[in-house]
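Below is one structure; the comments refer to it alone.
A protein chain is absent from this complex, but the other protein chains hold their places.
Our next item is chain A:
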Amino acid sequence: MSGNGASSSSLNMISGEDVVNNNLTALVVDDSPLLRLLHDIHLKKYGLKVQVAENGKVAVDLFHLGASFDLVLMDKEMPVMNGVEATKELRAMGVTSMIVGVTSKDGPGEQQAFMEAGLDYCFEKPLTPEIISILLEELNKHNKKD
């Protein structure tokens, strides 16, 4: 599952299932401290180990330094390096993490352009518990196949 550009509608909607996993790691990339905290706590509730980065460049640098994450939540609009650029760079580096874009509720083309950068999925922010559950189900399935 790496940069195949799947849309959010292609996910199986397994709602209502709690997925608690102590082996998964996540990177939350967002310039908003509020969103970083929100997604950080949200993912930790599901047992993930979470790191945060305040822009795309910090995220890319982490990967350059050898860090790896199962899941990357990537905000689109950030200073220094935005989500589109960061996603392109990560995919060019060969990063196969699940990269999920998070965008605001405006601009019909906003999600499409972001998906084309190499996202696996793209959702409006903030992510809901249902969406996070579904993403973790997908991650767990992907890890079982490997």
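Methods note: contacts are C-beta pairs under 8 Å (C-beta built on N, C-alpha and C of every residue); 3 or more make two chains touch, one makes a residue touch a chain; residues count from 1.
We adopt the following convention: contacts and distances are computed from a predicted model.
K.L.:
Assuming one chain is omitted from the figure, identify its UniProt name from "NADH-ubiquinone oxidoreductase chain 4", "Histidine-containing phosphotransfer protein", "AP complex subunit beta" or "RCC1-like G exchanging factor-like protein".
P.N.:
In UniProt, the chain that is not shown appears as "Histidine-containing phosphotransfer protein".
K.L.:
Out of A:68, A:128 or A:143, point to the residue that touches the absent chain in the complete complex.
P.N.:
Considering the complete complex, A:128 is the one touching the chain left out.
K.L.:
Out of A:35, A:71 or A:95, which is the one that touches the chain we can't see?
P.N.:
Checking each option in A:35, A:71 or A:95, the one touching the absent chain turns out to be A:35.
K.L.:
Could you list which residues of chain A touch the chain missing from the display?
P.N.:
Within chain A, the residues touching the omitted chain are 31-35, 37-38, 41-42, 45, 77, 104-106, 125-126, 128-129.
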